[in-house]
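One protein chain omitted, others in place.
Letters A, B, C, D, E, F and G mark the chains as written, and numbering starts fresh at 1 in each.
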Amino acid sequence: MNSNDLKFLLESVKNGVVDIDEAMENLADLPFKDLGFAKIDNHRELRVGYPEVIYCEGKTIDQVVKIIEFMLTKNSNILGTRANKEMYLAVKEICPEAIYNDLSRTIVIKKHEIQKPDTYIAIVTAGTSDLPVAEEASVTAEILGNNVITISDVGVAGIHRLFDRLDIIRGAKVVIVAAGMEGALASVLGGLVDKPVIAVPTSIGYGANFGGLSALLAMLNSCASGVSVVNIDNGFGAGYLASMINKL
Amino acid sequence: MNSNDLKFLLESVKNGVVDIDEAMENLADLPFKDLGFAKIDNHRELRVGYPEVIYCEGKTIDQVVKIIEFMLTKNSNILGTRANKEMYLAVKEICPEAIYNDLSRTIVIKKHEIQKPDTYIAIVTAGTSDLPVAEEASVTAEILGNNVITISDVGVAGIHRLFDRLDIIRGAKVVIVAAGMEGALASVLGGLVDKPVIAVPTSIGYGANFGGLSALLAMLNSCASGVSVVNIDNGFGAGYLASMINKL
Amino acid sequence: MNSNDLKFLLESVKNGVVDIDEAMENLADLPFKDLGFAKIDNHRELRVGYPEVIYCEGKTIDQVVKIIEFMLTKNSNILGTRANKEMYLAVKEICPEAIYNDLSRTIVIKKHEIQKPDTYIAIVTAGTSDLPVAEEASVTAEILGNNVITISDVGVAGIHRLFDRLDIIRGAKVVIVAAGMEGALASVLGGLVDKPVIAVPTSIGYGANFGGLSALLAMLNSCASGVSVVNIDNGFGAGYLASMINKL
Amino acid sequence: MNSNDLKFLLESVKNGVVDIDEAMENLADLPFKDLGFAKIDNHRELRVGYPEVIYCEGKTIDQVVKIIEFMLTKNSNILGTRANKEMYLAVKEICPEAIYNDLSRTIVIKKHEIQKPDTYIAIVTAGTSDLPVAEEASVTAEILGNNVITISDVGVAGIHRLFDRLDIIRGAKVVIVAAGMEGALASVLGGLVDKPVIAVPTSIGYGANFGGLSALLAMLNSCASGVSVVNIDNGFGAGYLASMINKL
Amino acid sequence: MNSNDLKFLLESVKNGVVDIDEAMENLADLPFKDLGFAKIDNHRELRVGYPEVIYCEGKTIDQVVKIIEFMLTKNSNILGTRANKEMYLAVKEICPEAIYNDLSRTIVIKKHEIQKPDTYIAIVTAGTSDLPVAEEASVTAEILGNNVITISDVGVAGIHRLFDRLDIIRGAKVVIVAAGMEGALASVLGGLVDKPVIAVPTSIGYGANFGGLSALLAMLNSCASGVSVVNIDNGFGAGYLASMINKL
Amino acid sequence: MNSNDLKFLLESVKNGVVDIDEAMENLADLPFKDLGFAKIDNHRELRVGYPEVIYCEGKTIDQVVKIIEFMLTKNSNILGTRANKEMYLAVKEICPEAIYNDLSRTIVIKKHEIQKPDTYIAIVTAGTSDLPVAEEASVTAEILGNNVITISDVGVAGIHRLFDRLDIIRGAKVVIVAAGMEGALASVLGGLVDKPVIAVPTSIGYGANFGGLSALLAMLNSCASGVSVVNIDNGFGAGYLASMINKL
Amino acid sequence: MNSNDLKFLLESVKNGVVDIDEAMENLADLPFKDLGFAKIDNHRELRVGYPEVIYCEGKTIDQVVKIIEFMLTKNSNILGTRANKEMYLAVKEICPEAIYNDLSRTIVIKKHEIQKPDTYIAIVTAGTSDLPVAEEASVTAEILGNNVITISDVGVAGIHRLFDRLDIIRGAKVVIVAAGMEGALASVLGGLVDKPVIAVPTSIGYGANFGGLSALLAMLNSCASGVSVVNIDNGFGAGYLASMINKL
Partner (left out) sequence: MNSNDLKFLLESVKNGVVDIDEAMENLADLPFKDLGFAKIDNHRELRVGYPEVIYCEGKTIDQVVKIIEFMLTKNSNILGTRANKEMYLAVKEICPEAIYNDLSRTIVIKKHEIQKPDTYIAIVTAGTSDLPVAEEASVTAEILGNNVITISDVGVAGIHRLFDRLDIIRGAKVVIVAAGMEGALASVLGGLVDKPVIAVPTSIGYGANFGGLSALLAMLNSCASGVSVVNIDNGFGAGYLASMINKL
């Protein structure tokens, strides 16, 4: 809406062509960023079933419970990430249908079903120890309304295990790879599949892995095209982005 | 196909139950990885018009010319990245329709048109100095068959410039953000658009930007969901991935 | 005391106008830096009500108590930072009016009121988890005699929340921004307000935030003018500097 | 302006109490961020004489000339930083009154005088080699309308040089310290003056200075209160912030 | 084997010129990578007595027990690295002959003897504190079927201790050096022995050893030829590689 | 030789049982480290044909020529690494049979043939740009007396290229892998071959490869066993170590 | 002793000019490094009273007790560094005169007095929190036989405290400075005293001190001459070196 549009709208209000409520709705649809964003956000949630998300780490049990209590009033699905068991037990008291996942350390409260596209997201891990990160991605993608297939422990040290499962990976619309240590699986997969690959470096390893730096740098320098990277151990971010792409 | 399956197939060939062509097709469907991959690669190029790509940096002019000479026999489109003017002049002698882009330092040889989807890719830069990286992404996405709109110089120091162009960014199917220094634009855009955001940290800046590290870390730690990151100054990688997503 | 002053003093000694003891005292008051500084320091405290400050981390409970015991004899206000609850309980026994703030981990003992300027300091946080650092800044600025307004959880992932509170931020004389992860809020605010912005990177985040390094580098590389940076999690330093500026 | 205000305004338009131009002006004064910011920016420049600033590094001579050509139409003062001599010579052709400073590598075009406050900014350098950074700060602060006093080569290796000039430093409203190597001067000054100290780490040094990292970390970890830090070699940023504080 | 070969083989099967077993053997010799690797792996284990290895760190006791339970069905030797005592006690219940080594934190289950070559591996440590890493290497090399001689505490601070044992080190076919701090022993030994030296940087030290980085960089930059490096504290990797070389 | 041995030897000299020359030879064989090492070094060179090696980088042309002039008097083979063309031209004047290799930047002077073992060393590169490093390894291994087979451009982005050449790699006694960017080829090969793999990270790449750090960390963290690492771009070191292992 | 000397000696033995014992003594005086070093070491200890030193960190209580038990048989003074209280209590049972210092975490067993030179070592700390490191230096220097004066809490934030004590510092033969955070005290002192300054960076601080890196880099880049640096928190190393210099 440019100045002319605005002038025309105001003239229409003056002339009675447009009534005040309609004008207000129109103005709310414009760059009233502060109000506007919130509204769009709300719309989006209602339409696609986006859950409310809380990052629980560094919050007190009390804070987590209060935030969820408020969210419950909005009747949306809820996802709590990096939550410990104590947080869950406290949440369960105000919401018995809350479900805790030990591996991914997530709390999920599902108020309504979300329509899922037919396509699926493949989540691939290099080793068993990368599973917690993969599971966080999986829980996130599922609560956002996606079918997910997880293929674990197909790291490059025994690359035949990967080839065994290549068809199912290639069938996905988007692929998440969680790998620690040297993170080579992202590049290998990037060269084998013709789909967007979201690489999640994990902090798995020791010594010169420097808390996930080795996998992070490896993935950023991937010689394969179509690979992008999220933060170390950021399963949630990978799942969220994969969902976005899967629903395009 | 395990040993038993294989034995049964060979017996069927012997018995004439299965003829040789059918058997060959069957065997070709298995994990003949070495041959298989190459074949698929070829198919893919023919089908979707993928160009041949050469990363020219660190190659001699002679090497670049010879590689392109060979590529020209395959009649596919060709993209040379990180090429200098001398390389281009040498290439032009064997291929007069080659086009050089000073800003992105790319050589493009277009042998045939590629069908483009109706959707478009938005490429957003924080500052004028990020344009070379953005242009590399743009040239890449275009030769891969995409409509691209570039919005430049909308960095967060004057955020109203961004809001001005928000509608056109939100209209894209996927967004590329190229930003150096503190790379904040990626997070801000990630919070404003509901599309996959591919963040390209650039090496623009000085001092404690440590060659792009500041923007890289900022983008990896983005508090906004839906943001993933490629290597510093990797316009090609961003353009390639954006094309993949735009064509889903 | 310049050369002329010195000459005059010596002449006064010669003439007997000033006796030797007085002259010695005078000379001791001059550029005898060691004594001089201390004196100025004391004056400053009396005049502007500067509190005594102890950084408690790494000190034993016993040491903290003894230091505060000594400070109490000087009747000035006292601020203990990075104090744990045990320290507080021990301090409370010798000074029942000591107040502990769980969030900022500060001990405050207020012996007299400090006159506050009419202007105020705005403290802005990107997320709820940055509150402890913000609170340390707030407690510091208040005991130094300032009005403080804290606006929390207005990070760039949902930038409309920030615009909602922009007027109050713009009304401040100086702004503190506490943000972790990618620390983008500092640059965004730096572009929106025409006041000195003190950026405090926090260690909030995980993985490639490397203990606050991501926010630190982002803030140092801010493309917005008027932004300067203090150490990671250094709420005290930000509050102290903001007070200095607010009282100019 | 909240919903009620908006409703009331529209009703006033309808009733003819407020005419359309007035209503448009009112709406433009609200959170129409995109328009609003630009306007405020313009106002600010007119009122306080803020110059237009171009960071020339990484731009072509042609780009620099074109940007300045456009700026000249607005009749404001102009500051170009990190400009080389060639840029200057090209600028001089379209604007003969442009002045180049070899040391600070700045281009200055002064169209009108700016009223300066009575207070001054002290710029202190540890060594002669830090002068280019100090000079960039100085030129910036002056074109922004400030009195500046530069005290150079008073590094801590011969601390008596500093004490000699302490009075003049203490007389400033805000102090900029530019130091490379171990950057100790910032902490020493921070302990000696009761004014905001803006520390600029410089890249002066070699070996384990890692391009200015040593001074940067030292300054961030300053044990003295009242010290904040800008990017390595960022004389402009320090000058800009000092001007902001000097004009409070 | 290309398509023609394959066609000819199948025709031969059909014609009875080649019988099915022969055909299967032929096909098995080709790039049936997925099956092939596993097969070779199995053969290798049977032939050379390679143990099954589990990296226990980051696994639950339950996971470790289940994996070992499965391994036991294959009757091969088993090596568990980075195992804690609790893991061992749980394993012992299902396999009483399991042996735990406190120093190396390994679980070993030896089902059959492995023939050892006459040559031996020398494992040399700089200090007593490097012994856990050396012991992990030693246990690994032994379960893989090698004679091992460990020479400890011969670091360069008292280099005469090293010369005393030089003959026994020179007699080995391959040498492992485990050293922390400045890791100088690797270079010194590399200059004194004419055998491959596998350097294991350890995390022993403090301060600027940055968790083993000092020894790692020192070893990578060794001025002596014949030295290669594995990850910090990676005794297992060194032992495995030494075994490979010792058996060449 | 302990004290008793020494006493007995001296008594034998006294008694004329052992003559002086024999005694001197005996004493020279003992821990006369200073003399002894040199002697052994000389012996080794004569026996196995080890060349003299000069690292030319950072030396003047004059220094290089003088060192080689001296070496020529000893009639051994000579290898100069990291030599530029100018150095070579100067060397050629005093030794016309010197050969320069543009790719590896080596000068080779072959005075006599060296007996080669039947086994061979495989040198594998991820990309064409890694060839200079591979060639340095190759030239080194050859002048040390080894058969070498180089397989280039088989990086993981198109892993089928690797499988195509796997047999020839597996046939080697020891494998060198030169790879830049994410260095994933080392891990993939480590999982596919049952031979020692010497990984050479190269500085090929840009941005977050940080001069070879990405490949270095990846290789150090390889999840495949049997992989060890030498310095970034250290083709010489890899070739030397491979020769050692190939000759065991 | 060169070949001629050796030949002459053997001939003298043969001729009876030199007897065997004398010859053996002569040979023992040569580069019999292994024996020789030990001998010299022993001599040194007896002569100057050097204590036996154990670095206790990372050793078990049992190991510490056994090592000290053995040392006690040699009747030398003993210094255990980085020892915890449990270690001390166990040591005390076998050696009741052992003394524990809580601050420096040292165990000292003094069997005999050491003659001290008249000069003294000054140990200066920036803050109270640096005292444990300073105390380790102090205890080390004292058991090695030196007079030590410790001046604490004279950091540069209040530089007058330092000037107050400058005379006593200048009177020392060698100065140790222990400082964390920005470590500026080392440079300031280096400029004020004309004696060797041994700088010990401490890990005191938080955030961007990165475990002592800030002080370490600052001290290495000191603009003052005469300053050298030991490892972070290495009080022992500083005390040992200071003793060496003090006794020159």
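The definition used in the following text is that a residue touches a chain if its C-beta (ideal position, glycine included) is under 8 Å from a C-beta of that chain, and two chains touch if they have at least 3 such contacts.
Keep in mind the model is a prediction, meaning the values are calculated, not measured.
Though it is not drawn, the left-out chain touches C, D, E, F, G in the full complex. From the options E:C56, E:M71, E:I109 or E:V188, the residue with contact to the unseen chain in the full assembly is E:V188. Considering F:D21, F:E57, F:E86 or F:D167, the position touching the chain not shown turns out to be F:E57 (whole complex). Mapped onto subunit F, contacts with the missing chain fall at residues 33-38, 41, 57-59, 63, 201, 203, 211-213, 216, 231-234. Even with one chain removed from view, subunit C keeps its contact list with that chain: residues 3, 6-7, 10-11, 13-14, 16, 20, 23-24, 27, 31-33.
Residue positions on subunit E in contact with the hidden chain: 126-127, 155-159, 181-184, 186-188, 190-192, 205, 207-210, 213-215, 217-225, in rising order.
In this text, only the chains that are shown with their structure count from here on.
Same interface as B-C, judged by over half of the contact pairs sharing residue numbers, among the pairs A-F, E-F or B-D: A-F. Most remote from subunit G, judged by the distance between CA-atom centroids, is B. Centroids built from CA atoms put subunit D at 24 Å from subunit C. Taken residue by residue, subunit A touches two or more other chains at 31, 33-34, 37, 158-159, 163-164, 192, 207-210, 213, 216, 220-222, 225, 231-232, whereas all remaining positions touch fewer.
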